[in-house]
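All protein chains but one are shown at their positions in the complex.
As written, the chains take the letters A, B and C, and residue 1 is the first residue of each chain.
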């Protein structure tokens, strides 16, 4: 299974990457996705998570073909 | 003493006049002003009263040089 | 007729106009912004309300309208309303333009523009000015209906589509 992980804004800068593609054998939790993508244990506070461009809470299951985005609070407008 | 009375909008139409100048010997109440100006007893419901272009309640005393305006609810904007 | 006040109440640029002819609300706002450039880069938020004449009211087609006002008192009320808004919110600039006389459907009747640093102040002050104008400024609308009848509008509504 392939999962596309993306980072934006200050998170992209601090991780030094705009994302990564994960290849896994079974569905992941949001936190597992974060850890596998970044090598960091535990999701930072205040981070927003979207799966396939829709906001999700962290209980959602990430599965094949999903695009998972992690980003800081939005500041548009 | 001279008091200038003015009517606007539907009130001006129904009275057939845009106002009248009253000459009186002592201050009037709002209701007395209305009665002397129009010959009608009692102020109609829902009428607004301004003295010298400021809204007043009907307890105010009308005196020399005042401009008293009677008009229906406003409908601008 | 064109009345202009710039009282610089508390350093706020205020323009209030009554116009007897059709106007372009955006041209009015642009002209206003050009003359209040002093605060240009402090302005973070602009809330603009435009009231336009509709071609129906209370279920009846309306072909034209006459807007009567009380010269002197109308301007004074508008000034007082704007001053009250300035006292209540952190406002940089305020424009109020209101049409009088004969009006056709589609014509702008009123424009209120409020410039502030932050959006909450702009939204609140603009809405306050409109609601106060609707309830206090001496203007009266007489509608000419398609049926040839005419009628004075009795009361301003609360501002929502009827249920």
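To be clear about the criterion, a residue touches a chain if its C-beta (ideal position, glycine included) is under 8 Å from a C-beta of that chain, and two chains touch if they have at least 3 such contacts.
All values derive from a computational prediction rather than experimental measurement.
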Specify the shown partners of the omitted chain in the complete complex.
A, C
Which listed residue, C:18, C:122 or C:153, touches the chain dropped from view?
C:122
Considering the whole complex rather than only what is displayed, give the residues of chain C touching the chain that is not shown.
26, 29-30, 40-56, 90, 105-106, 116-123, 127, 130, 157-161
Contact footprint on chain A, counting only the chain that is left out:
6, 8-10, 13, 50, 53-55, 69, 71-77
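In this section, only the chains that are shown with their structure count from here on.
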Distance between the centres, which are taken as Cα means, of chain B and chain A, whole angstrom:
71
Mean-CA-position distance for chain C and chain B (Å)
27
Touching at least two other chains at once: which residues of chain A meet that condition?
none
Each of the following residues of chain C touches two or more other chains, namely none
